[in-house]
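Every protein chain except one is present and positioned as in the full complex.
This part shows subunit A:
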Amino acid sequence: MSGVVEREERQICANGGCVQTDAIEAKLNAGNIDDAESDLRQGLSLNSEEARALIGRLEYQRGNVEAALRVFEGIDIEAAIHHLQSISTTKKSHTHSESGPQQGANLVLEAIYLKTKTLQKLNRINDAAEECKKVLDAVEKIFPHGIPDAFVETKLQETISRAVELLPQLWVEAGSYEEAVSSYRRALLTQWNLDNDSCARIQNNFAVFLLYSGVQVGPPATSKQIEGTYAPKNNLEEAILLLMILMRKFSLGKAKWDPAVVEHLTFALSICSQTCVLANQLEEVIPGVIHRVDLWKMLALCCNGINQNKTALDLLKKALHKHEKPDDITSLLLAAGICSEDGFLAAQGIEYARRALDSCKNRNKHLKGVSLRVLGLCLGKQAIVSSSDYERSRLQSEALKSLEEAFELEPENSELVFELAIQYAMHRNLNNALRLSKQYIDVTGGSMLRGWRLLALILSAQQRFQEAEVVTDAALDETAKWDQGPLLRLKAKLRIAQSRHLDAIETYRHLLALIQAQKKSQTTHQIEEDRVNEYEVWQGLANLYSSLARWKDAEICLGKARESIECSSETLHTEGTIYQRRGEIDEALATYVNSLLVEANYVPSKISIGAIMSDRGLPMLPVARTMLSDALRLEPTNRMAWLHLGFVHKLDGRLSDAIDSFQAASMLEESDPIESFNSIL
């Protein structure tokens, strides 16, 4: 647009007349304010106050803030308000149709408002706030019975709305937080005839203030708490309430979509760990304002945040569909991460992780280490569920390789140190595992319970039980009482391994006391995830008593265990060993079979059955062999299975097979941890 055209159009119109803006501006530039004023008064039939207000506006628009302020300061606002007040009260019945008072009111109010804005621009924030407050006070004086409905669509209303919106912002800027809060509430709880959009903006601004200012605000004063109403008690509650109301307005089409609102709500609800509430809110968002892939991704993050991983994965599958955003690294990593926790999803996870690895370009290059890490985790998980030996060892090596590569890229990532240590341990590379688990404790400053447990387990696998117990004790020192459960269980097992049975019983007693105490105060300590359950303790004690041939005690403990879990393969197995040790072989066998009926893949029972069968002479050897091979398919590093398989081979006359099996058993004996390494993952 050319400047000439623009200039031609610039004019000021009122009361049916028009004046060229340029002419007025020229006079202002020359410093003849009085001339400019008289031109306006004559040209537009205005009074002096009105003309001054117009000049002020003109200067303001031209960016001459200081000049504008001088003009505004020259207007006797109090008098003008007083004048308007008297008109509005005396002519109340006519005001609807007459434009005179309304126009006058608008000019005056706009003048005060513009004075506010000039003061704001001159960084005189406190003065600006005082001035802005005058606008609202004036409105209440001029219209003591509320703003007439007829004004809703007028410029007057626009000025009022702007002032209502600006005032709290000014108080915030001035650091007068109490005034800010009361003016926010005055804006939202008084009838100003605000249109939906400006009301929504004020609600948003207030929510932002509540959420981030750090100012502790008292709850809104409700005259009386009506039953069934919700009254927020603190900043966070009030902010979330306002933001949810805004979301509702958007979805009902009552206010214009503002992308900031959903982000503030996301922040607030994530901070409260309430991603489930966030998911509900996101589901109500009208279509089209958030890109569907982004929405799926956010919903997936929400679900993942509350461990609804199946739903999360379904959403991510949609987002990663080839027609959507198949290369999105966040979705890929999240999907792979979810899959890495579940053996049945691990194969999918490997795919996602590989795709993530391929997408580590440009900005995402720094995520290569992460991609390799989840790839390694998925491969490791897949190895555990894999059915063939060959496949398993291949997957394990690949898992290790991925994690090692990741570690090279991110040697400072302590999570990776831990995961690599576990992977080495499962690989029975105990020296590396030991080194890394120590490193993990160092870099985390011993803050992670699982680090201590891993170190103790690795030491136990090296048959260094005493050292393992020292580590466990050190860990107990670093752990608050409530969290000591898993460590005490470990300690009991370590004592059993050292044949210190009475000490072990002592530790179990200690553990039981802890569990009882936890039970009593369940309300206050719900957060600990790593809690040992009572069943495990009774089960452990039953095994211990059974090995000491204290049958009665063992049976009492089993009875207690059954109170928690009525029918478990583990309990049945322990019962079976009691029969077996007492020489009641048929009963033992029946109980072992029962335990397999509860859990078809329960390895200890398979081994026990295999062992009993191998004792029954040649005709039963094939059964024994099947049982033991089956056990080894499920747990290839089970020492007892190899040992009994060796006996079977020997009885069957396959001496070289027998030697291999015994060798495997003896090698494993030297590397068996006291609890499975998987138990820490």
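Assume a residue touches a chain if its C-beta (ideal position, glycine included) is under 8 Å from a C-beta of that chain, and two chains touch if they have at least 3 such contacts; residues count from 1.
Keep in mind that, in the parts below, contacts and distances are computed from a predicted model.
You can't see one chain of this complex, but its UniProt record names it "Hyccin", from the set "Hyccin", "2-methoxy-6-polyprenyl-1,4-benzoquinol methylase, mitochondrial", "Small GTP-binding protein domain" or "DNA replication complex GINS protein SLD5". From the options A:42, A:86, A:234 or A:601, the residue with contact to the chain not on display is A:234.
Residue-wise, the contact with the chain that is not shown comes from A:330, picked out of A:193, A:311, A:330 or A:547. Listed residues A:32, A:85, A:274 or A:498: the one in touch with the omitted chain is A:274.
Screening A:145, A:322 or A:365 against the full complex identifies A:365 as the residue touching the chain left out. Mapped onto subunit A, the footprint of the missing chain covers residues 6, 9-15, 21, 44, 46, 50, 54, 57-58, 60-61, 103, 106-107, 110, 114, 117, 123, 155, 162, 165-166, 169, 172-173, 175, 177, 188-189, 198, 201, 203, 208-209, 211-216, 220, 222, 226-234, 236-237, 240-242, 244-245, 248, 259-260, 263-264, 266-267, 269-275, 277-278, 280, 298, 301-302, 304-305, 329-330, 333-334, 337, 361-367, 369-370, 374, 410, 412-415, 442-449, 477-480, 483, 524-525, 527.
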